[in-house]
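Of the protein chains in this complex, all but one are displayed in their positions.
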């Protein structure tokens, strides 16, 4: 039997609040998704003006970062033409995201969930995702 | 040119809070989804203990109620064997939900979005969905 | 933060062995799937002669029983025409199984995973699923 640490809904709200504050600061309305350590959705918010396409993309970034235990940005590098994971972007019905903005959340060196953000540039998405994690880490 | 009334993220949070309060009252942890008038997800929360399968089902109930401008429960009646909408439950890749728990939200007789809830019995899901709408209506 | 109990691969092998022994006893080669408490596949075996269609169905039964925390058989009753969950069988892209053979596995009153079996009659599938759980329970 395994014993697993997992984000709860209260944790998810802190993560979203941290990401949203940064999104407001940079003036980009975002879609923000929080997945548990199995990649299942815990919470989601589309800020007013967030992109409809990003509704799915943010969820898939969180799913990927949680399930694969790595940033979606790292997959972006690993899946360039000629690189070892080339072509992986269409895996799992296209849910495996290789665009920056999905970051796993670690507690005691275990992945307990992930945050996925979409609507800005990938760099903006990552910035806000990290801001969510920073706020969450401050509360631990 | 059309002018569309649509729920915003602040409205979505009120709807979720109202549904969650009722869910806590009856002791059933729920998945709660809010869609806009186009059926696109605005916000989602899975209460601790909510069902993983309901993560998708709650979203699809909100999608159906918003997009079709009717309760998912009404589709349950209309899709019984021998009824006119028989078989519609597998439409749109199975996203068209005919199980109670999805209710459109009207403002000035216009559908502005919908709430979809899953994890309890369909009657419990509907009860909590209506509680969310009631709380939202009180704030108007 | 939540703390979750989950089946490990050693547990999954015990469950499969118990189910397989019963399947051999009744002479029906089965597809046997074990999911964790989030519905994610841990282990699978198709016995020689098991049905190809059951490869997917067994996995979906395990997914449903784990994710919804109830037997797929109970969904069969609840989803009959005129019943509250009518039409739920096509939810989640058709992955929500309402055919007997998927049973959640509880330890200390928590769902830690599920077993899903397919290839025989639904009654035979359930019989073998329960045999797997019985063998697992004996090892605790």
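Read from first to last, the chains carry the letters A, B and C; within each, the first residue is number 1.
FYI, contacts are C-beta pairs under 8 Å (C-beta built on N, C-alpha and C of every residue); 3 or more make two chains touch, one makes a residue touch a chain.
Here the structure is a predicted model, which is why all the values come from computation and not from measurement.
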Contact partners of the omitted chain among those displayed are A, C
Note that chain A touches the absent chain at residues 2, 38-39, 63-64, 66-69, 81-82, 84-94, 96
Where chain C meets the chain that is not shown, the residues are 8-9, 12, 38, 40-48, 52, 55
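Heads up, the rule we're going with is that only the chains that are shown with their structure count from here on.
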For the pair chain A and chain B, the C-alpha centroid-to-centroid distance in angstrom is 25
Dist(centroid_CA(chain A), centroid_CA(chain C)) in Å evaluates to 31
Between chain B and chain C, the Cα-mean centres are separated in Å by 29
Residues in chain C with touches to at least two other chains are numbered 2, 38-39
